[in-house]
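A protein chain is absent from this complex, but the other protein chains hold their places.
== subunit A ==
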Amino acid sequence: MELKTKINAGDGKQELVITREFDLPLELLFKAYEDPEIVEQWMGTKVLKLENKAHGGYRFETSDANGNVVFQANGTIHEFVPNHKITRTFEMENAAFPVQLEFLEFESLTDDTSKLTMQIVYKSVACRDQVLKLPFAQGLNMAHNRLQDIVNKLK
């Protein structure tokens, strides 16, 4: 089966490109990026601010079940052209990762399908690889936690 989401991360490059084809008309795809309430739903984070315009900014914040803030991110919007493109920065707060630059391009494929191309530029090759490895490391942590859970149940 053809993968719907593809990552192109060339060796030794400080950027990567994520592409995804959606079974959605272009307008609906763009809406999911424009409407803060919808962004909250699919990103799984609270949207504190989302100013969809040049020189605008945005802020995301995620809390765990106990109300502790576990993730904060923010950025500046450089370009916002409805149904066409968004250029913005993205920075995780209280994290060791430098800010990254994101170019999002939205295009219509047919009346009912659309495509998103997301080019992300990092400060260095090493930074890019570190960010890429994050979910991999989390997968390992999850495995550790699962083992711990199993061990705890045996006690």
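As a convention for this text, a contact is a pair of C-beta atoms (placed from the backbone, for glycine too) under 8 Å apart; a residue touches a chain by one contact, two chains touch by 3 or more; residues count from 1.
One rule holds in what follows: contacts and distances are computed from a predicted model.
Chemist: Write down which listed name, "Sugar ABC transporter ATP-binding protein", "Tetratricopeptide repeat-like domain-containing protein", "Heme exporter protein B" or "Winged helix-turn-helix transcriptional regulator", is the UniProt protein name of the chain that is not shown.
Modeler: Not shown, but named in UniProt as "Winged helix-turn-helix transcriptional regulator".
Chemist: Across the whole complex, list the residues on subunit A that are touched by the chain not included here.
Modeler: Where subunit A meets the chain not shown: residues 3-7, 9, 18, 20, 22-24, 28-29, 31-32, 38, 41-44, 116, 131-136, 138-140, 142-144, 146-147.
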